[in-house]
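Report on the following structure.
A single protein chain has been omitted; all remaining protein chains appear in their positions.
Per-chain residue numbering starts at 1, and chain names A and B are given in the order in which the chains are listed.
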Amino acid sequence: MAFRDEWLRARAVAWKDLMAERRSKAGFNSVAALGVTILVLFGFALGPDAEAIRAAAPGALWLAALFAGVLAFNRSYQVELDGGALEPLLMYPGARRSIFAGKLLANFVFVFLLLVIVIAVSLVLFHITVPSTWPRLLLVVLLGEVGLVTLGTFYAAMASRSRAREVLLPLLLFPMLVPVLLAAMQATKALLVGDVMHDAGAWTNLLVAYDVIFLISTFLAFDYVIEA
Amino acid sequence: MLARRFGAQWVLRGVSLELRSGVAAGLVGANGSGKSTLLRLLCTLLRPTAGTASVFGADIASEPDRVRELVGFFSPVPGVYEDLTAMENIRFAATMLGRPAGSAASALERTGLASVANERVRGFSSGMLRRLSLARLLVHRPRLLLLDEPYNNFDAPGTALLNDVIRETLAFGGSALIVVHDVASAMPVVNEWFSLTGGKMSPSAAIPVGSPSPSIIPALGMSGVLH
Partner (left out) sequence: MTAAAAFTLEVPNPGRWPIFGWFAVLFLAGAQITAFAISPPDRDMGDLQKILYVHVPTAWNMGICYLLVAIYSFRFLWKRDDRDDLIAASAAEVGTLLNGLTLVLGMIWARPTWGVWWVWDARLTSTLIMFLVFAGYLALRAFVEEPDRRALWSAVAGIMGAINYPIVYMSVRWWRTIHQVQSTPSTLDPTYTFSLRLNAVAVLFILIYFIRRRYEAALTERVAEQVSQAAALGGPLNA
């Protein structure tokens, strides 16, 4: 069944990306350390007043994840560009979108682990207690992550193969992520204080809509971007 | 008649070639004459700007997946994942090609890499990397081999193995197109020679070698109108 074949290929690509990442010396540890460093810097920028820091925590958390996560996206294509493996990859029969799906999966795992660390450190640094609404908070985190990883993996397919890739990826990506970041930050902020105004629901809906729209459009557009 | 341009520059301007099954063709030409571009077009890595080509009946523009199934590419660029082991690299290729996982082990065996199968590729010498590419080809077993300067810096045993693979492919009704600079290196396998100059192809009267092609099935035909 064709779908099963595509899934096997996507899974192979994801596994390969994660294995290569795990074995490379630089990699997850550095990115996680960077995420924590950014949180600390936010602490300096916004503090030392405890109330101010706690109020700004949702924003700081997501921005730390964003800035550190951006490094992951270019790296996910680096693994092919280093050994000249992109051409053999493109010459395997089968839909290109399996490659995209595999890289999405690998990046999703990577950024998820990054978020776990960033959130854990935020709880400590910014005096946040885990709220009773934490299952909904987890949902918001996952939905926000999907939006972030989808566009990040997509734009990195172009940026990683251009000049000035370090500046081109954020430049292309960050304005596009404004809705995701706004929604995730606001929903996180609301849920951390118990969501008295029931704001989180509207933002969650926006996240879902955004994720659906961009998952579909990136899957459709990936062929055009990777073949060039 | 294949034509391909990059931006404003025409690299191939009306290439016409017919390669029959069981034939290995050698291709020579000056640097920048478009040999690599031609191979990349046939692998579906590039799309033609004009004209058509078909590989064993599959059109490169409209049926790229069928073409990818039939075509295998080999060049000095290893195209491997350095942090994975040799076995992991070939198993990955096997999965992506839809071949059984067990074929990876036998391919590594044949290319003499069985002893280093579980070592990371990062430490491999260039000869070993070339053999790894060859193992990938063995797992694939394509009907058309496209080889871009395959003998460059390749040791004698490796070259012998490569030529064996080429001969096996021809014996099973496949074909090969080999781009070389040094004609002598490909002499043992090539039946017909062509040269590519100024983006156009012509038969090279240089060296007819080997037995005439046994089959009349067109393995690779390119035709079409320019403009």
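Quick note on the criterion: contacts are C-beta pairs under 8 Å (C-beta built on N, C-alpha and C of every residue); 3 or more make two chains touch, one makes a residue touch a chain.
This one's a predicted model, so the numbers in the text were calculated from it and none came from an experiment.
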item: From A:L139, A:M158 or A:L215, residue that would touch the chain that is not displayed; value: A:M158
item: Residue among A:N107, A:T153 or A:Q186 that touches the chain left out of view; value: A:Q186
item: Contact with the hidden chain (one of A:A26, A:L113 or A:I213); value: A:I213
item: Touch residues of chain A, complete complex, unshown partner; value: 158, 162-164, 167-168, 171-172, 174-176, 178-179, 182-183, 186, 202-203, 206, 209-210, 213-214, 217, 221, 224-225, 227-228
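Keep this in mind: only the chains that are shown with their structure count from here on.
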item: Complex interface listing, chain A residues touching chain B; value: 5, 8-9, 12-13, 16, 19-20, 23-24, 79, 82-85, 87-94, 227
item: Chain A contact footprint on chain B (complex, rising order); value: 43-45, 47, 65-66, 68-69, 71, 73, 77-84, 88, 92-93, 95-98, 120-121, 136
